[in-house]
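Quick one: the structure is below, and I'll ask about it shortly.
Here the complex is missing one protein chain, while the rest keep their positions.
Then we have chain A:
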Amino acid sequence: MRGANIFQLGIKELRGLARDPMLLVLIVYSFTVSIYTASTAMPETLNRAAIAIVDEDQSPVSSRIVTAFYPPYFSVPKLISQYEMDRRMDAGLDTFALDIPPNFQRDLLAGRSPTIQLNVDATRMSQAFSGGGYVQTIVSDEVGEFLNRYRGGTTVPVDLVLRSRFNQELNKSWFGAITNVISSITMLSIILTGAALIREREHGTIEHLLVMPVTPVEIMLSKVWSMGLVVLVATSVSMIFIVQGLLNVPINGSLTLFLLGTGLLLFATTSMGIFLATVAGTMPQFGLLLMLVLLPLQVLSGGVTPRESMPQIIQDIMLAAPNTHFVMLAQSILFRGAGFDVVWPQFLALIVIGGALFLFSLQRFRKFLR
């Protein structure tokens, strides 16, 4: 294995990429526009959550509740009749429907413990699950304040002071930006190496390389470093100008350490790209395989929903995927400001996974060239 060959062949790959304008446009797009729109579109957990209220009480306390819901967290509540409630929920118009029963205030003050009904459209995923708690808290607070005028000294004087660390306002777009950067890194690195390899074989240029004094390891390493470099540069630019610049996401930790981790991820994903190309015979098969690989990588790596809530078996399987470790590492470094002393296990895991993928792909690649 000679470094010079690897270097020369890698330069060739870069020159080739430089002359494919369509691909360059797509790279730029996926690291700028795509990240920007995806993270700005991503709402806060509760953003204009559609709520409707059936006010059968029409009392001071019920109107107090109605006015407690306002944008941006909630849409201005629609005042509806009980009859309308079911129909509107069926049509998916409201996520929440609050039903304040008749004589609510009277019963409340009389200690008859009345019940407010909160209907949640549970098919609405995130909003339904976390929004329910919000609605409850808001209603309780309003009722509590109302009651404070009527009685005293019956509550336990304990306050819960909640503080969110690392992202005080729980700004989802911060998180979304990083998640999208990670998706772009994975998608691009796999496509650039994999599809380029299939194209090279279809055009017969890979065969030509083999009659020259270069070994498969050199060919593969040259693809890994050159395409990895492209994605790494794109990532750096995207992190500095789009994520930090345009989107104003504060980065707590060291960007250098993050990029170092990205380098390791790229080692693993570019190897994976080569592997997929050797498995797929044709471009259409590669395209399908790509979908099969990308979606689980994106969804199950912990970047979309928390890992600890997934079934144990999936957590275990996903430990073999480089993205899982990278998501952990990225969150620790970028949001929690963790240093190398904290994230070294993820670095180690990436090295091991990347190395294994590389060796495995190399073996397949040798056969592929036959």
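Operating definition for what follows: contacts are C-beta pairs under 8 Å (C-beta built on N, C-alpha and C of every residue); 3 or more make two chains touch, one makes a residue touch a chain; residues count from 1.
Assume contacts and distances are computed from a predicted model.
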Name per UniProt, for the chain absent here [options: "Ribosome-associated ATPase/putative transporter RbbA", "Acyl-CoA dehydrogenase family protein", "Aromatic ring-hydroxylating dioxygenase subunit alpha" or "3-isopropylmalate dehydratase large subunit"]:
"Ribosome-associated ATPase/putative transporter RbbA"
Per the touch definition above, residue among A:28, A:118 or A:352 touching the missing chain:
A:118
Kindly state which of the options A:102, A:337 or A:355 is in contact with the chain not pictured.
A:337
